[in-house]
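All protein chains but one are shown at their positions in the complex.
In this document, chain identifiers A and B correspond to the written order of the chains, with residue numbering beginning at 1 in each.
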Amino acid sequence: MSLLQLQAVHKHFGATRVLEDVSLNIEAGERHAIIGPNGAGKSTLFDLVSGRHRASSGHIVFRGRAIDTLPPHEIARLGLARSFQISSLFPRLSAFENLRCALLRPQGFGLSMTRLLPRASRLNACADALLEEIGLAARRDVLAGALSYAEQRTLELGLALASGAELILLDEPVAGMNRREAEQAIALIRRVTQGKTLLLVEHDMGAVFELADRISVLAGGRVIATGTPTQIRANPQVQQAYLGSAMTEDTPHA
Amino acid sequence: MIDVLIFATLNGLVTGLLLFLLASGLTLIFSMMGVLNFAHASFYMLGAYCAFSIGQYTGFWPALILAPVLVGGFGALVERYGLRHVHKSGHVAELVFTFGLAFLIEQAVQSFWGADTKNYQPPALLDFPLFTLFGQDFPAYKAFMLLVSIGIFIGLYWGLTRTRTGMIIQAATSHPQTVANLGHNLPLIHTLVFGAGSALAALAGVLAGPVLTTFPGMAATLGSIVFVIVVIGGLGSLTGALVASLLIGLLQSWAIAVDVGMADLLHWVGVEFPPDHPLKDIWRLSLPQLAPVLPYLLLVLMLIFHPSGLFGKREG
Partner (left out) sequence: MKHLLPWIVFALLLLMLPWLFPSVLGISILNEMAIAIVFALSYNMLLGQGGMLSFGHAVYFGLGGFMAAHALLGMELGGPIFSVTLIPLVAGGFGLLAAVLIGSFSTRRAGTAFAMISLGVGELLAALALILVSFFGGEAGISGDRSLGPAFLGADFAQDSQVYALAAVWTFVSTLAMYLFTQTPAGRMANAVRDNPERAAFLGYNVQRVRLLSFIVSGFFAGVAGGLFALHYEILTAQNLSTTTSGNVLLMSYIGGVGFFTGPMIGAVVLTLINSVLSHYTELWLLYLGLSFVLTVMFLPQGLTGLLMMHRTPWRRGRLRSLLRPYLLTGIPATLCLFSVFALLEMLHQGSGSVMFFGLALNTEQPWAWLGALLLAIAAAYGWRRSLPSLREAWRSASQEDAP
C-alpha cells in the first residue's frame, strides 16, 4: 500500500475552488515532486496533508490511517514533517536552539521536566552535527530572526529534516536561493532523505528534475498528469498548461 | 413586581447604551489596529473629570462638547506619540503600554483631582422627574442619556456606512494595505479613529459622571466590563458590541432588582439547609450579590464554549 494516499480530495475557500478531486499515491521511498503554475493549489495541498487546513471533502490516508481530521501535531507524530514556503522559525531562539527543538521529540525528550538540556550530550551533538551538515555551524548562536534570508531558508530546511520523519514535505525549498546555494540545498536534501519519502513542491525545474523520481502536475486545482520526469517532459497536456515556458527553461528564477 | 421590572429594564437600557458608547470606540480601535486599548475607560474617566472642571466655569452644556473634544485630542496624541512608537514591539507590548497608561491616568486623576468623589450634578435644566410610575420617579437626565446614546449610535452607523470617510475607515480595517496603496494616509486614519474613539468614551464619561459618580475608581469599575462586552460581542464586531452592551446592562440591572436567593430556590423545591453548613456561602448566594460577577462569568463561559464571541469573525 502507498505511504500517503489522497482520495478525491476537494478544497474550497468560500466560493473559490482551490483543489478539485485530487487523488494521488505517494509510494514509500520515492521522491515525488508536485509542479504547476502559480495558484494551482500546490501549497494548499501541503496544508491539507499536514493538517494546517481541513479538506472540504475526500480522504487523506497516511500509513493506512485517515489523517484528514487530525490536528497538525498528531499528524507530525505519525512521522510527517514539513517545511514552509515562507520561513517559519523560532525567531528569538538561536539557530542551534531551533534545531535542538526539532530534535527533542525524535530523540525521546518530549516535554520532559526532569532532563536538563545542557547535559543531553547526544542531543546537543546531533544538533551540532546537523548544523554542520546544513552549513550553519559558524552561525550557531545567532538568533534565527537575525539570520540572512538564505540562512533562514536553510534553517527552515534543517527543521524539516531534523525530525527524521518518514515522509518529508518540502514547500519550495530552494526558492530565492542563487544557483550555488540551490545546488548545496539539493545535495543536502538528497543526502538527508536517503531511504525516506519526499514530497516536494518546487518552481525551480532544475531542482525538480534533479530530485524527483516521479512528478505530478497540478493545474487549476486538478492533477493533470503523473509520471516519471521523462514522461512529464513529453506530455503535451503539461506543455500546454505551462505554455512551454517553464518546462524549457533550465535556469531557476532567483 | 412589575414596577420593579419596568424600572430595572429602563435602567438596564441606560447602562447598556452607555456601555455601548465605550464599547463602540474600543471595537473600532481594535478592528483597525488590532490592539485592545486598556486605557479606553480611562478616557471615559477623564471625560467625566474634565466636564466637571470645565462645567464649574461654563456650566454643563459647553462642557458636554468641550470635554470630549479635549480628551479626543489627548487620545490622538497618545496614539501618535505613544502607541505608534510601541507598535514595532508587537501586540503584547501595545497591550502592556495601554495597561500602563490606564494606571498612569488613574494615578494622575487621583493626584490632581483628589481621591474623593466629585460633586458632579446633572444640569438644572434636566433635574426633574420625567414621569412617575407606581410612585417611582424616572429622572429626565436618564432619558437624556438614552437619547444621546441612541443619537450617537445612529450617527455612527450612518457615518460608517454612508460617508466617504466611513467607507475608508471600514476598508482600512479589512484591507489596510490596499487603502494605503490607494494613497490614503493610514497612520493619520489610525490617529483619527483613536482620537474619535477616545472622544466617544469621554462623552460617555460626561454623561455618566452625574449618575454613576465621579471618582478615581470609575475607570477600573467600568473598564473590565467594557472589555468583557467587546469579547462577548465578538472582537471587531459593532453589532456584537451593541447586543452585548444591552445584554450586560439589562442582565446586571435585572439581577440587582430581582432579589432571589439560592435558599429561596432550594426552599421552593423543598430543600432546607442547616445555617452552619460548610457550603453556607453558596446556599446564601442571591442574584443581587451575583450581579457584579455575571459579566465575568459570561465571559469565561463564552470563551470556553464559543471563543469567537456572538458576532465575531476573527479569532483574537
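Note that in this section a residue touches a chain if its C-beta (ideal position, glycine included) is under 8 Å from a C-beta of that chain, and two chains touch if they have at least 3 such contacts.
Fair warning: this is a prediction, and the values are worked out from it, not measured in the lab.
K.L.:
Which of these, B:227, B:254 or B:311, touches the one chain of the complex that we don't see?
P.N.:
B:227
K.L.:
Footprint of the hidden chain on subunit B, which residues?
P.N.:
That gives, for subunit B, the contact residues 36, 82, 85-86, 89, 91-93, 95-97, 99-101, 103-104, 106-108, 110-112, 220, 224, 227-228, 231, 235, 278, 280-282, 285, 289-290, 292-293, 296-297, 299-300, 303-304, 307, 315-316.
K.L.:
Could you list which residues of subunit A touch the chain missing from the display?
P.N.:
For subunit A, the residues touching the absent chain are 50, 52, 71-73, 76-77, 81-82, 84, 88-93, 97, 100-102, 104-105, 109-118, 159, 163.
Assume only the chains that are shown with their structure count from here on.
K.L.:
If you average the Cα atoms of subunit A and of subunit B to get two centres, how far apart are those centres in Å?
P.N.:
Each chain's C-alpha centroid was found; their separation is 49 Å.
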